[in-house]
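Following: one structure in structure tokens, then a few remarks.
In this view, the complex is presented without one of its protein chains, the others remaining in place.
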Amino acid sequence: MPKDHGIGASPKRREDVRFLTGVGNYTDDINLNGQAYVHFLRSDVAHGKINGIDSTAAAAMPGVVRIFTGADFEGVGSIPCGWQVTDKHGQPMQEPAHPVLAQGKVRHVGDPIAAVVANTPEQARDAAEAIEVDMEELPAVIDMKAAVQEGATKVHDDLTSNLCYDWGFVEENKGAVDEAFSNAAHVTTLELVNNRLVANPMEPRVAVGDYARHNGESTLYTTSQNPHVIRLLMGAFVLGIPEHKLRVVAPDVGGGFGTKIFHYAEEAFCTFAAKAINRPVKWTSSRSEAFISDAHGRDHVTKIELALDADNNFTALRTETYANMGAYLSTFAPSVPTWLHGTLMAGNYKTPLIYVNVKAVFTNTVPVDAYRGAGRPEATYQLERVVDKAARELGVDPIALRRQNFITEFPYATPVAVEYDTGDYNATMDKLSEIADLSGFAARRAESEKNGKLRGLGVNCYIEACGIAPSNLVGQLGARAGLYESATVRVNATGGLVVMTGSHSHGQGHETSFPQVIAEMIGIDESMVEIVHGDTANTPMGMGTYGSRSLAVGGSAMVRATEKIINKARKIAAHLMEASEADIELKDGAFSVAGTDKSVAWGDVCLAAYVPHNYPLEDIEPGLEETAFYDPANFTYPSGAYCCEVEVDPDTGKVTIESFAAADDFGNIVNPMIVSGQVHGGIAQGIGQALLEGAVYDENGQLLSASYMDYAMPRADDVPFYSVDHSCVTPCTHNPLGVKGCGEAGAIGSPPAVVNAVVDALQSAGKDVTHIDMPLSPSRVWAAMNG
Amino acid sequence: MTQVSMTVNGQAASGDVEGRTLLSTFLREHLGLTGTHVGCDTSQCGACVVHVDGNAVKSCTILAAEADGADVATIESQAAADGTLNAVQQAFQDHHGLQCGFCTPGMVMSAVALLKDNPSPSEAEIRAYLEGNICRCTGYHNIVKAIMAASGQDVSAIAAE
Partner (left out) sequence: MYNFEFVKPSTVAEAVSALGEEDAQALGGGQTLLPTMKQRLASPSKLVSLSGIADMKGVSADGGVLTIGGGTTHGTVAAEAGAYPALADLASHIGDPAVRNRGTIGGSLANNDPSACYPSAALASGATIVTNTREIAADDYFQGMFTTALNEGEIITAVKFPIPQAANYQKFLQPASRFALVGVFVAKYADGVRVAVTGASEEGVFRWSEAEEALNKEFRPDALMDLKVAPANMIGDLHGTKEYRAHLVGVMTKRAVTAAG
């Protein structure tokens, strides 16, 4: 019988009512008195030298308040990068400056050159078109391998080359890995592209800057997954505003998927300009602008090799990846192809020797950073594709090959620096077998063939490291910030609670699921708990929402703070009932004395804390409010097994997803409804990557897929109903809730299943196709079939 | 500037607009009805769908002046005065048909229009009808399920939660 409240229940989401009735409060819904609007004049060339900017005519146009150029930002800080990777020689990565507005050079289409602030958005845009830029176009650096050739044009003149870093992991293992390859009975090699994606949350980015002369405080309203991180980065590194004079507010956020983690130039501009002109300044990105200014994701080119012994045991794995950084280093960009990718290369397998090489490259393209999964989808994709290819080469069942090599004993220390605490990969594969009805596939294939279609089955596993992250560990790995989370739990005098958390929902439903945890702990109704988030002025310093971390890290902070509350309330209750604290039990919202019928309600204890007439004032302070910062001891390791069935139209190459099943182990589940929704969305994004989406640049650095006319977003008729299951549970061993995180799994686990299925379909028809690069568009599939 | 007058959510509304003012802009900026969202500029995402004279229309792709004299309904009109959600809204909440909420107003307005024309649509009909409404969060599973449920169909056989 499903629970109807507390942990494990699926109450309706309380945030839904405002979203369903049109009274959500997104950043673009914020309009401040007297606000002006900014339009950014963006580069239409990928690489160029600015010889001069003449804004005289533009400045005289109707409604123009002020025009800013790079010159206005001399002395203002560079947009910082939050992660420093050390290369295989022990040297720090090359780190270029990233100005708010271009300083003499533009480095990608979309790089902001000037900013026009005017009374209306259209006036700002009208005037921006009248700015004359004397631009000397330079050769564009687009192809990553060409970019690191000797003599290539440099994206940044002050760097030695376009190579950000050349990373070896684990460098000391390289010799042993190479030796294992020379002794291998079989080696499977695969070269592949992990296609560049645009996150495309449906809400485009917006920033509204405000400055209060009466107290000298700046406020930024922004579409962010982590307002405290923006305040720290923008305040301390770009604009030089101390935290107590800077407030960052992220109200309702319309999706993020990673691309709203980062600190962007437009945020700094609006904050800066609001003070400069003494009026609020608003920027609303159009979708077209988003394509050339939001950080992109993925964009890896990889060669992966898997060595097996004569019994088909994996003996070694070796990869070489080129990872595109784009023109500048976005906030977490360097960490994505390294610590979020290399550390996952063991996957679900006990491969003893692994070596990962990553060359991060600057190009004249939009910066690339984390997108849902961030590094882990890239790792999973290459590993699960090469394992599938190996099974086909060896003529063995791909599932059996996986099972044979599964890690089965935990904790398990991988050769790539992480320790999996728990998991049961056979259990999720068994569950997948059941929900995907693998045994019925042959009949379904026969039916498809009758209809002239090729049917394919693709299966894969995944493991991810999320619940990001242990601060001491990431500090060693180059993070320039801690990755703890915070919560303040404030109990009101009549027993209701407010949780102020550094986590911030952008669709995940924290306002519903977080109260479930507290309701369970205290035994009260969820309606007594309110979540406050998204505003640095009323939440403790916290690191925000990404890396499937909110419940595992933020929820744990909330649990710790609530435990402190309960401990204090227990003391108060003991005093009120004149009993020993050790005998006090909390159940169903009341404290009782064990073995007696004495009890006091939660609300009465809370009231006593604030009206301390009968209170142990000599022992404890009045009031009931506690803060906790939780820093996880390890990552969490969700895992699962995914299955996709496709039909391929042999005449056109069109792939149709016939079914998709996912069996995940997320540890304990707080709200099954929300968890399923997260998996659904992740799967759709994974199917999008596999079949539809791709950000494509031409050789001149023009983005060809620069709107929804050419960037194919998954629609309702591109996907089926999914079958998802998360009944396999191995609780996380090191956080108080035993939860692992579920936000990214779907996007991590699904692309290889789709591609494996298409390859299976084509091979079933006797086609000699071992790989097709994503997206598997009809054109590409047809070409592969007829190649 | 042109004066436009229309009925919005049952109330008379008027204002002075430029020729280029879109209906979405008029609703959001002039009338403060910020439930209608703008998610793209190529008329594809559907976050801005409203009803004009009873038909689903992308309010970012119709001039405010074109809607002069029209009867316009937005997401703000869909719940009853006492806050009771309509059948589609309620089904979206019951079946978790929304996450971030940004595409939701357009989804609901499209779904309401669909059910007016086709009171009991099949899964395939719903998916086809939503061609012009993009959601990035839900993978559409629970949206399609919610619309089927709102039309009175039994959705208990569709995969859990």
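Details
Order of writing sets the chain letters: A and B. Residues in each chain are counted from 1.
Following the convention adopted for this analysis, a residue touches a chain if its C-beta (ideal position, glycine included) is under 8 Å from a C-beta of that chain, and two chains touch if they have at least 3 such contacts.
All figures in this text were calculated on a predicted structure; none of them were measured in a lab.
Summary of contacts with the chain left out: across A:E15, A:D72, A:D111 or A:D126, the touching residue is A:D126.
The omitted chain makes contact with just one of the residues A:I584, A:M713, A:C732 or A:A747: A:M713. From the options A:S705, A:T733 or A:Q763, the residue with contact to the unseen chain in the full assembly is A:S705.
Remark: the omitted chain is touched by one listed residue; of A:Q35, A:Q103, A:N119 or A:S288 this is A:S288. Residues touching the missing chain, restricted to chain B, are 2, 18-20, 22, 41-44, 46, 49, 52, 55-58, 61-63, 65-66, 68, 110, 113-114, 129, 131-133 (touch as defined at the top).
The chain not displayed touches chain A at residues 122, 125-126, 129, 286, 288, 651-654, 691-692, 694, 696, 704-705, 708-713, 715, 718, 777-779, 782-783.
Here, only the chains that are shown with their structure count from here on.
We define each chain's centre as the mean of its Cα atoms; on that basis chain A and chain B are separated by 29 Å. The part of chain A that touches chain B in the complex is made up of residues 10, 12-13, 15-24, 26, 28-29, 31, 122, 200-204, 252-255, 257, 286-288, 506-509, 672-677, 680-685, 707-709, 713-717, 719, 721-724, 746. By the touch rule above, chain B contacts chain A in their complex via residues 18, 20, 28-29, 33-42, 44-45, 47, 74-76, 78-79, 83, 85, 89, 92-94, 96, 98-105, 108, 123-124, 126-128, 130-131, 133-145, 158-161.
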